[in-house]
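All protein chains but one are shown at their positions in the complex.
Per-chain residue numbering starts at 1, and chain names A, B and C are given in the order in which the chains are listed.
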Amino acid sequence: MTWIWNNSPALPVVLLLPTAIAIPLFALIERRLARWLALAVSLTTVGLSILNLVKALSLGPIHYHMGGWPPPIGIEYVLDPLSAFVLLVINTIGFLVLVHAKKVVDREIPESGKHVPYYAVAVLMLCGFNGIVATGDFFNLYVWLEIASLSLYGLIAIGSRKAPVAAIRYLILGTIGACFYLLGLGFLFTMTGTLNMADLKAILPAVGHEPAVVIGLGLIVVGMGLKMALFPLHGWLPDSYTYAPSTSSALIAPIGTKVGAYVLIRVLFFIFGAAYVSRTIPVTTVIGWLAAAGILYGSIMAMAQTELKRMLAYSSIAQVGYIGLGIGLANPLGLIGAVLHVMNHAAMKALLFLAAGNFRAVLGHSDISRLDGSTRRRMPWTTAAFAVGALSMIGIPPLAGFFSKWYLALGAVAKKQWVFLAVILLSSLLNAVYFFRVIERIYFARAESTAAAPRTEASASMLVPVLVLAAALIGLGVLNAFIVKGVIGKIVTSAMF
Amino acid sequence: MTTSWKDIPVTKFLLGHYGYWFVFILMTLGFYGMVVKKNLVKKLIGMNIFQVAIIMFYLSSAGKWKATIPIVDPAIGTADTARYIDPLQHCLMLTAIVVGVATSGVAYALLITIYKRFGTLHEDELIERMKNDLDME
Amino acid sequence: MMRRDDDAIISLVSRTVSPFIMIFALYVIFHGHYSPGGGFQGGTMLAAALILVRLAAGSDLSQLQFPRSWATPLGSAGVLIYWGTGFVSMLCGGNFLNYAFLPVSGPPPHHRNLGILFIEVGVGLAVMGILTAIYDDLLEGHPRD
Partner (left out) sequence: MKAVNYAVLALFGAVLILGGLSLPDRGDPTAPLNRDKSAAGTPNAPSYYIRNPERDADTPNMVTVVLADYRGFDTMGEETVILTAGLICFLILRRERTKEKRR
C-alpha cells in the first residue's frame, strides 16, 4: 500500500504503457480479453487519479522524480490540484467510453482482426494524455503529446471511407502545431537553459524582456491553439469527428481538445503569469476575441448541419471557444469558468457522442431529419439522456453546463467585457436553437409510420455509460458549489494573475 | 590579448548567429511546403524539412567553439564545461528524430490508404472526388 | 507492377553486406557507453540491414532471413525490456527508472551502468523491430495491379 502511495503520480502512465503491449499478447489466447484488459487498466487509472486528487488537495503539490534525479537534472512529475483534477476528468471519461465501446467497435469496424490493435491504440492514447497532464517538464510534454496525437490520427483513420483524408489533414495541421511547440520550446530553452517548468518560472524574471522568450511563448500558444482547435485553427476538426468511428469521436471530442486547453492554462497562468503576458504580447486578449468569434462561428455552423455527429463537431468548436474565452478573460472568475467548463464539456460531449453512437447502432443512422417520435418510443432511455445533455449544453440552471457559463459571464462582467457577455448570451440562444431542433423532432414530431415501433433500446453496455453521464451532469450541477470551492478554488489561488 | 577581427561586434554577431539564419531559411522552406503545396506528398516532404530544421536549430544552439564531442576525454577532464559541446540537445533531438520518423510512417500509411481509395493525392482533386463519392456506411 | 529482375550482383552484395552491417550495429549498441552510439543508432542500422535484404531480394525471399511475423513482437519485447528495467527498480524501492535500486551487486554507479546497457538493448530491439514492421506494413498496403 505504501508502495502505491509513494508511486501514485507515475503509476497511471507506467501501467497504461505495458497494457498496450499486453493487449495483443493476451488477445492471442482469447480475443475478448483485449477489451477487458483495457477496461481494467482504465478503471485502475481512475482509482489512482482519485487518490492523486485527494493527495494533491490535502498535502499540496506532489513531486515525483523520475529516475530519482531532482528536477533541473531529471524529469519530474507534478500533480498539483489542476493536473490532478484534469487527470481525473480524462480518465473517468476514457473509462466510460471504453465501457461503451464494445458494440460500437463491433459494428463500425467490420474487420474483427482490427479490434485488438484498436483497443491497444486507445490505451496508448490515454497513456499519452496522462503523460501530458502529469508531467512537469516541457520536453517530456512534447513526447507524450506526439504519442497522443499519433494515436488520435490512427483512431480517426479507421473510420468510414473518407476518414483517412480527415486523418491526414489532422496529421498535417497537428504536426505543424507540435513543430511550433517544439520551436517555441527551443527559443525558451536557448534563453534559459532549462526544460523544467518550475525552474523556467524561476528563471523567467531575469530574461523575460528578451524578444526570443516572448516569441517562444507566442509559438507555443499557436501550437496549442492548433491542438485545441481554437477558432481560425479549427480546420481539421469537423471532418475528423464526423468520419471517425463513434467510439473514437467520443474519446477525442471530450478529452483531445481539452488537453490543448490544459497546456495553455498551465503555460499562461502557472508559468508565465497573466501579468507578464499582458505586459509583453496580448496573447490572452487575442485568444479571448478569437474564442468569441469561434463561439459564434461554431454555433451558426452547427445550426446548418443535418447530421448529428457533424452538428456536435461544430458545437465542439463553439464549446472550446468557451474555454478560450475563460483563458482570454485572464481573471480568477474566468479561470474558474474555463476549468469548470473543461470538466462539464467533457461530460456533456461524451454523453452526446455516445448517444449518437447509440442512435447509429440501433437505427443505423444519425441524420437529424430522420429522427422522430418513433425514436423516442424505441429508445426511451437514450433519448432522455440525450435531452439532459442537450439541455445542459444550452445552459438550463440545475444542470452542469449552466454553471461554467455563469462563471464566465461573471468574469466578463468583472472585466467589463460587455462584448464577451453578449457573445455568451447570444450563443446560449443559438445552442437552444440547434439543440431544440433535435429535441423537438424526438419528442414532438409524429412518427411517420403509425405502426407501433418495438422497444429496441441499446444494450446494457451502451446504455449504462450514457445514463451515468446524464446522472453526472445533474450531480455536477447540484454539487457545483462544492467542486468550485473545494477543488477549483485551490487551483485558482495558485495561479498567477 | 590581441584584438582579432573576430572581436568586432558586427562580425561577432554574424559569426555567432549565421547558423541560426540558415536554419530559419530551411524552416520557412518547410513551412512553405506544408502550407502552400497542394500535393499531399509534397506537404509531407515539407513537414520533414520543417522537423529537420527544428532539429538543426536545437543542435546549432549546442555548439561551442573549440569544443569536442560529449564523451569524457581523460586528457581534458570535466572541470571546464566549455571544452565539450552540450549533450542535452543531442539527447533531446534523438527523441525528436524518432518522433519525426514515426509521424512520417503513419502519414505514408494514410497516404497509401487514400491513394487506394480515391486514386489521387492532389488536395483539390481529392475534395472533388470525395464529393462525388457517396459514403455508404 | 513490381517486376523484379534477379540481378546476381545486387542480391549477392546485399546478402554479403547485411551481416557486416548487423555486426557493426551490435558494436554500436554495446559500445555506446564509450563511443558515439547507442540503442537508437544501432537499432536503426539493424533495421537498415534487414530492409536492405528486403529491397534486394524481394519481400518473399527475405522472409527466410527475418520473418514478417517476428518484427512487431520483437519491437514490443524491446519496449517491455525498457519498461521492465524501470519497473523492477520501482519494485525494489526506488522511483521509476532509478537504476541504483536494481538488484545487482556493486556500487550504485555500476548499477546505473548496467541499467543503461539494458535500456540500450531494449531501445535497439524496439527500433529494429518496429521500423522493419512499418516497412512491411507499408509494402503490404501498397496498391498492386
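Quick note on the criterion: a contact is a pair of C-beta atoms (placed from the backbone, for glycine too) under 8 Å apart; a residue touches a chain by one contact, two chains touch by 3 or more.
Note that the structure is a prediction, hence the values are computed from the model and not measured.
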| field | Touch partners, limited to displayed chains, of the chain removed from view | value | A, B, C
| Of A:25, A:39, A:57 or A:212, which one is in contact with the hidden chain? | A:212
| field | Sole residue of A:62, A:127, A:287 or A:356 that reaches the chain not shown, by the stated touch rule | value | A:127
| remark: Even though one chain is not shown, chain B touches it at residues 12-13, 15-17, 19-21, 24, 27-28, 31-32, 35-36, 60-61, 63-65, 67, 70-72, 78-79, 81-82, 84, 86-88, 90-92, 94-95, 98-99, 101-103, 105-106, 109-110, 112-113, 116
| task | Kindly note down the residues of chain C that lie in touch with the hidden chain. | result | 32-40, 72, 75-76, 78-79, 82-83, 86, 96-97, 99, 109-110, 112-113, 115-116, 119-120, 122-123, 126-127, 129-131, 133-134, 137-138, 140-141
| field | Interface with the unshown chain - residue positions in chain A | value | 17, 20-21, 66-67, 69, 72-75, 111, 113-114, 117-118, 120-121, 124, 127-128, 131, 139-140, 143-144, 146-147, 150-151, 153-154, 157-158, 164, 187, 189-196, 199, 202-203, 205-207, 210-212, 215-216, 218-219
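Methods note: only the chains that are shown with their structure count from here on.
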| said: Rounded to a whole Å, what is the gap between the Cα centroids of chain A and chain C? | reply: 36
| message | Report the inter-centroid distance (CA atoms only) between chain A and chain B in whole Å. | response | 29
| task | Note the residues in chain C that touch 2 or more other chains, in rising order. | result | none
| task | Would you pick out the residues of chain B that each touch at least 2 other chains? | result | 113
| message | Going by the contact rule set out above, which residues of chain A touch chain C in the complex? | response | 3, 7, 10, 14, 17-18, 21, 24-25, 64-68
| field | Sites on chain B touched by chain C in the complex | value | 69, 71, 94, 97-98, 101, 105, 108-109, 112-113, 115-116
| task | Show which residues of chain A lie in contact with chain B when the two form their complex. | result | 108, 139, 142-143, 146, 150, 153-154, 157, 160-162, 164-165, 167-168, 171-172, 175-176, 179, 182-183, 186, 189-190
